[in-house]
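One chain of protein is taken out of this complex; the other chains stay put.
Then we have chain A:
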Amino acid sequence: MAPMKGLTVFIADLRKCRSHEDEEKRVNKELANIRTKFKEPSLNGYNRKKYVCKLVYMALLGYEVSFGHREAVDLVNSTKYSEKQIGYLAISLLMEEDADYGRMVVAAMRRDIHDTNEFNVSLALNAVSNICTREIAEVLTQDIVAQLLSPVASMFIKKKAALCLLRLLRRFPEAVNAQQWAARVIPYLGHRDIGVTLSVASLVTALAQQFPEDTRKAASFAVRRLKSLVIDNEYAAEYIYYKVPAPWLQIKLLRLLQYFPAPESPELRSLLLSILRHIIDVSQDTPRELQQMNAQYSILFEAINLGIQLDIDQGLMQECAVLLGRFITSREINVRYLGLETMAHLAAYIDSLDTIKTYQGVIIQSLRDRDVSVRRRALDLLYSMCDVSSAKTIVSELLRHMVVADFTLREEMALKVAILTEKYATEYSWYVDVMMRLVSLAGDHMGDEVWHRIVQVILGNEELQLYACKIALQTLKAPVCHESALKVSAYVLGEFGHLIANAPDCAPVDQLKALQSKMASGSQSARAVALTTVGKFINLFPEIKTLCLRVLDRYRGALDAELQQRACEYYALATLESEDLMPTVFEEMPPFPERRSALMSRLLKREADTEDQRTWVFGGREINRERKLQKAGKTVEDSEEPPVAAVPQLLEVPEQTRFVADGGQTPEELARVAKSKRHYARLLWENDGILYDGDEIQVGLVAQYKPPAGRVGVFLGNKSTAPIYDISIHVACEESSEKQLVVQQATGQGPLPDSLMPLGQARVFFDVKCIDVFATAPTLRIAYTMAGAPTVSELQMPVTIAHFIDPVTITVADFFSRWKQLGDAAIGEAQNVLKTPFLSTDSGAIQWLRNVVGGAGFALIQGADAEPDNIVGVGIATTENAGRFGCLIRVEPKPAHGLTRVTIRATNPTVAKVVAANINMVFESK
């Protein structure tokens, strides 16, 4: 760049300034000068360049530059390289995301990207990467892709274009529309120029992380490219780095392959295997030069990682394990580190841990390595390779090491020990022993999660409680007791102290004394837990109430507000006259709902996010397998562990209980559905009865019909032991039958009570009016709040067109003539053959059938049928607007076959259908 004298002088002036104020004055002066210069119409390119440079310099010094952007854009549009260069420089430094001249910049960039001069193209691509606004990403991506794919563009431009796309993709993955061009970019992995391939490989790696589906084809290109590099040795001589051909490309391709599942075609698979084997074979001999060693090992480790990820050849894996075993004993720290890390990866995938276990001693030794990062990796590996058989050894080793470990490592170590112990515990005593020891050893270095978890586990497992109590008391009696241990012990004794109260030396007094002896030295929070325990003791052991009260009394004057409040409240509770409150408040805690362990989430949270996503995580094979399955697009059945509740339960939406609808899954729910179905069916032929009988509420119905009108009373009873609030009862008609049936709350009755005490009852009457024939029954919605949880129950209401049928008595002859008439006209007939096995067993079944038909509103006609058991009935359904519809029924029971034929003929098809369905349901739920 030609020197610009004005700029040099200006910079020299600024450097000469003694104080900040002087400098500011000089800058202000220069800014004013530039402002006037920019106003002049005849500003030549050189001067414009010079002044923009000055502005850039001032901006870099931290002064606010609020003008000159347009001049910078002018420079970009210049034809001279030096002016264009300064223009792009100024824009990439000064431009803000939402600048209004952004459009001009984008237009200029687009023009330059398509320029024939490749320097201009490079400048534009550089500027795109540096500025990288959303607008640029949206507008220019296609042009950049075109450059990358262009047959005429030079290698140099292609490289730049690929890297530029990578930057855009990382910044605005949703704006670049990558799925469109991803497939076209992939073939460039096979480009003969290694530089282009390297840049494209970076781009494709980023693509593969976001669109694994669209980039699947990349795997085969990568494998073939690797083959040409590794096996066929096709590369230019200048790409050899200390005897290793293009190591960076090899590593990039190997890493890229890790984002895909193992290739399906056997040819590709065997090719890949042979590449891996070749890489492993080549690295058997230790190179002498450091650089060569670094390059070779990097490739090797990446290859092993790929092998592990693909998981296709167990033999290869075992070989890898042996190789890694050699590395972890290496003298080089870096090699040890990488070896341990890769082995952890291996342990997270391999099926048989036996090979790795042979190195257990070495790995444990590595916990004492000189280098802290190696120690960390060793810990990760131990955590990964742990299983039921080795858990005890590993955990005890970790505990032993805890005392001498770095402080930075201890928290993670404690977490991991806690998780492993919980995961692989086979004996309760072992779990409790280890955890108590852990708490005592590493109490200072771990979060509250660990001791919370211990308490949760003990509360959830009854078998654990007795032993835990004993250990807790022992811990308290020990001369030294860590604060977290004190908290756990206090909590456990408060809950289950009574379990050991009869054992020698474990009397309530001893427990209290042990607690008291440690309480004084505990922190505020530990003392708070201990105070609650004392409160619980009053409830558990009334015989030591006075002693406990004395303790509470002492803390009533505590300086700490929390302690004081607890002490005062517990004291007041204990000295209350009525004795009922105490047991309720200090009731045993219920087991914690089983959730995903807080420890696990904490551990996973520790994994920091980096630019490239990891293909695996430390820890059990289960997690990794799950991830793998998820990647493959299959859903993971999560039967054992419910997912972590995203919202606390109190905030959950009200539970919807739709009993009549099917869809229940658990047997309990199925039973409930069947039960409520039976209630509903009964109300189809009886006017009074129970509609719903749940744990909390009972709903009864009383109906009276005077077709086409009727009145239905709903009775709501509280069956629970707590009052319910905010009761509302509504009836909603289906949309299809809104105009046919009108349901209104009857006038002249008091409002619903605000609350319903246990065993209380509330009632509402509804007036129903049948306007026209309707098909579906209305829904009864009962909403209420119980113990703070709002509940809504939706019940189908037994109000059908069949309820508006009145009995009509006609003669036998009339009946048959009408029967025939309706049958011929074929207006509405419904016939069902129903299974009625009860006919043969129950002697009163026929009478029951008569009752059903009579109850459903039909007048029975005696002796109409030849068969004495057959029942025939007549009724008329009345609607307000559509008139009256005659309805005939014939029931023919066949006790011998356990079947019954029901035939209904009506002047309206819907009436026939509904009546048939009702009868059907009644029979089914008998």
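Before moving on, here are some points about what is shown:
To be clear about the criterion, contacts are C-beta pairs under 8 Å (C-beta built on N, C-alpha and C of every residue); 3 or more make two chains touch, one makes a residue touch a chain; residues count from 1.
Simple rule for what comes next: contacts and distances are computed from a predicted model.
Of the candidates "Mitochondrial import receptor subunit TOM7-1-like", "Trafficking protein particle complex subunit 11", "Protein YIPF" or "Clathrin associated protein complex medium subunit", the chain left out of this view carries the UniProt protein name "Clathrin associated protein complex medium subunit". Interface note: of A:Val9, A:Ala32, A:Leu576 or A:Ala789, the residue touching the hidden chain in the full complex is A:Ala32.
Within the whole complex, the absent chain has one touching residue among A:Lys16, A:Arg70 or A:Arg192, and that is A:Arg70.
Residues 18, 20, 24-26, 28-29, 31-33, 35-36, 38-39, 66-70, 96, 99-101 are the ones on chain A that touch the missing chain.
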